[in-house]
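Missing here: one protein chain of the complex. Every other protein chain is in place.
Read from first to last, the chains carry the letters A and B; within each, the first residue is number 1.
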Amino acid sequence: MTHRGPLRCLPPTRWLVPVLALLASAALAQDVLAAGPSGYAPAPVLSPGDYPAIRGLSPRLAVWFAAQMHVWFAAFVLAVPIFAVILEFVGVVKKDARYDRVAYEFLRVSITAFSLTAVTGGILLAALIVFYPDLMKYLASIFGPTALFYALFFFFETAALYTYYYGWKRMAEGRLKLLHLAVGIGLNLSGTGLMFVANAWVTFMMTPAGVDAAGAFGGNVWEAVNNHLWSPMNLHRFVANIAYGGSIAGAYAAYRFLGASSEEGRAHYDWMGYTASLIAIGALLPLPFAGYWLTAEIYSFSQQMGITLMGGVFAWLFIVQAVIIGALFLAANYYLWCGFGRGGYGAGYLKYVKYIAVVVAASFLVWFTPHTLILTPSEARAIGGQYHPYLGPLGLMPAKNTAVNMMLLFTFLSFLLYRRAHRRPVVPWVKYGNALQAGLFTAAVANISFLGVYYGYFTNTVYKVASSVPQVATTLFVIVACLVIEWLMARGGRSEDFKWGRMPERSQYALILIAVSFTWLMGLMGFVRSAIRQHWHVYSVMKDASAEAFTPSIAYAAKVVSAGTVVFLAIIVFIFWLGGMGQEKEAGGDG
Amino acid sequence: MGRFVKTAAFSLFIIGLYTFYSVFVIPPINPGEPPSESAASGEPATIVELLALGEEVYNGKGACALCHTREGGRAPALEGSALVAKARLSSPGYSGKAVDAESYLYESLVDPSAYVVPGYGVSGTDGGVSPMPDVRASSIGLSETEIRAVIAYLQSVSGVEITVALPERRRE
Partner (left out) sequence: MRLIKFLAVNLFFYALLKAPGLLAGKPVPSSVITMYMFFIVMTVLLVMTITDEGANGLFAPIRSLLEDPSRALARKVLFVLLPVAAALSVQYLSTDPGPPFELRSAHPAPPGVVRAYGKVYELDGLENPLRALEKENPAAFKELAREGGEVYFRNCFFCHGARLDGRGHYAYAMDPLPMPFTGSDTIAQLKESYLFWRIVKGGPGLPREGGPNISSMPAWENELTEEEVWKVILFLYDYTGNRPRSWKD
């Protein structure tokens, strides 16, 4: 049990918090069930006097901060088991002990975060009850019964987590290993269920269902749970959690890589960083589609809410998002380019990098070119208006769709060349295979540009958005086709092992950038999700009458998110440091 | 400890860049204050006051201008709405209960699905359901006076005679 390390000093928090939360939620549920179904009143109409005030403290900011911390921690601790189970599973299938080692190490250094998730959740609940008592009473009157599920999932998750974690070494062989995997899957199921229950409360506040226009509850809890945004939000958060966990694991590996003293340690953390970031980027790719579903549901619930989100006040927020996602892509590409050095043939491909870079950067620039340009009066004079003859078309949707597809396609090309860095196909039709891949790429680029330019600008409006579907289809088709060709060509080919650890230190900062950007972006998008409710507690049902009902500006939100990111990452670093102390004793110090 | 300082400085630099961009580079737009409840506190006494209230509600509390833009697109343009209302009543697709232009506008506000302008229905309903909410519902929550004021405003921008009666006279 030496691997428990410094955690031994923490047991009270570890057990006390879940038990307390369980008791509290059970009490809450009792309270509500006792009230009975007869007591469904309309949503209360509040006045500023209904909000308790503490001098010098902004209630909204306090709740915002607590909620943000809780969501970050929750995303992290939901991601860690997903991540660990995937790696453990791959390790079992591939019979490669490295995966198992990484999965266990990552779980071990993160274990403190589980308690902190419960702690921040408790703080959030307390802040909400203190500052927004009437809202919480109203929500509890509807969602009381779900608290029971929440408590159950919480109990199962906690039990599964400790079985999974402490049983890792003991259940390492044969059937026990499979049982261990099953416990891991159970852990993920209960964790995901926990998130689904909490999502129901959040999405109800955005798109209430099961209540009438005045907010009086109809009595059907399932209706309130299964509101417009519940399913898309579940999917979006689930996928995003995987990406987030991968990015944090990558940053952790990068940090350990930078400090590794032995060749072996460098190789291990280099490999871990690569695997983690591959999972992160892989989960990032379907995220826009989940986001599209979420937005479509927002529009179908309330057009007004949809327009608030995409146009008007928050239009610039999506420019900020574009900048950050572009930075993520650049960083991922840079990491792959640096990885060319791991394989024996990589040097030969370096000459293509600058062309890929030009395309990726150009697509990126197109992507964040705003529709409404910021002009000085003298520039506006010279152009003769707000519409720029050359930049104007780049601000429109067709250009951005084209740019995103190009960015995906050429990032994939980086990945393909990276794979080629360590293997040389020898099948007799190599030339034709390469020509076919090149042909597919050229055709895809031509098709995507044609669709974007022709349908985007030379036909009428109806086709403008419609052209994005064939564009995405083209990108996906080429990616799959090239992977299949690559797989066929690689059979029997000469390949040498990657030389893990042969990475410049610079490349590791790309992984750190990905993790920091993810954290910040989650905060920002969480802000806009909440902000489009504007001055409502529960949209269109319960009005926020407090002094802070106004919607804050993007600049203000950015400051809050930045402060939160710094605090959160500092705590995460501290948790890793705690977890790392035990390991140094165990492994004899590659850290 | 060198790597800790280095990575921490790097992370802070990245966060700082994002913050700088969001605070100083993008144009500072402050979302409007939440609409005040007291818009209709004093009953309008004259047609001018009624029109002023109507315009205020149209652009503010009612959020009409959000969808009913001049270009159309999401919702029909309303600049000539009172003019077309008459023609609407006699069109074969109309199945509502309105008898004149004013009651047609009133019906469109409180029961938008009574008649959906072709092409503006919720997709998948074959034009049977309007995406517009009942303006009395609490997401907008207009009072009777405010609805009358909006109708008067629509008649005014359409350039037709204002038939909406002032609140006092309606009560008599």
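Criterion: a contact is a pair of C-beta atoms (placed from the backbone, for glycine too) under 8 Å apart; a residue touches a chain by one contact, two chains touch by 3 or more.
Fair warning: this is a prediction, and the values are worked out from it, not measured in the lab.
K.L.:
Out of A:His388, A:Arg419 or A:Lys559, which touches the unshown chain?
P.N.:
A:His388
K.L.:
I'm checking contacts with the chain that's been left out. Which of B:Glu79, B:Asp100 or B:Glu144 qualifies?
P.N.:
Only one listed residue reaches the unshown chain, and that is B:Glu79.
K.L.:
Hey, which of A:Phe364, A:Tyr455 or A:Trp500 is the one touching the hidden chain?
P.N.:
A:Phe364
K.L.:
Given the contact definition stated above, which residue among A:Gly306, A:Gly326 or A:Pro398 touches the chain not shown here?
P.N.:
If we include the chain that is not displayed, A:Gly326 is the one touching it.
K.L.:
Taking the full complex into account, find the residue in B:Val110, B:Val129 or B:Val157 that is in contact with the omitted chain.
P.N.:
Only one listed residue reaches the unshown chain, and that is B:Val157.
K.L.:
What subunit B residues would touch the chain not displayed?
P.N.:
The missing chain touches subunit B at positions 25, 27, 69-71, 77-80, 83, 157-160.
K.L.:
What residue numbers in subunit A mark contact with the hidden partner chain?
P.N.:
326, 330, 334, 337-338, 340-341, 350, 353-354, 357, 360-361, 364-365, 368-369, 372-391, 504, 506
Please note the rule applied: only the chains that are shown with their structure count from here on.
K.L.:
Please compute the C-alpha centroid of subunit A, do the same for subunit B, then give the distance between them in whole Å.
P.N.:
The separation of the two C-alpha centroids amounts to 35 Å.
K.L.:
Over in the complex, which subunit B residues touch subunit A? Could you list them?
P.N.:
The contact residues of subunit B facing subunit A are 3, 6-8, 10-12, 14-16, 18-19, 21-23, 26-31, 33-35, 63, 66-67, 74, 122, 131-134, 137-139.
K.L.:
Residues of subunit A touching subunit B in their complex?
P.N.:
213-215, 254-255, 258-259, 300, 302-304, 307-308, 312-313, 316, 319-320, 323-324, 374, 509, 512-513, 516-517, 520, 524, 534-536, 539-541, 543-544, 549-555, 557-559, 562, 565-566, 569, 573
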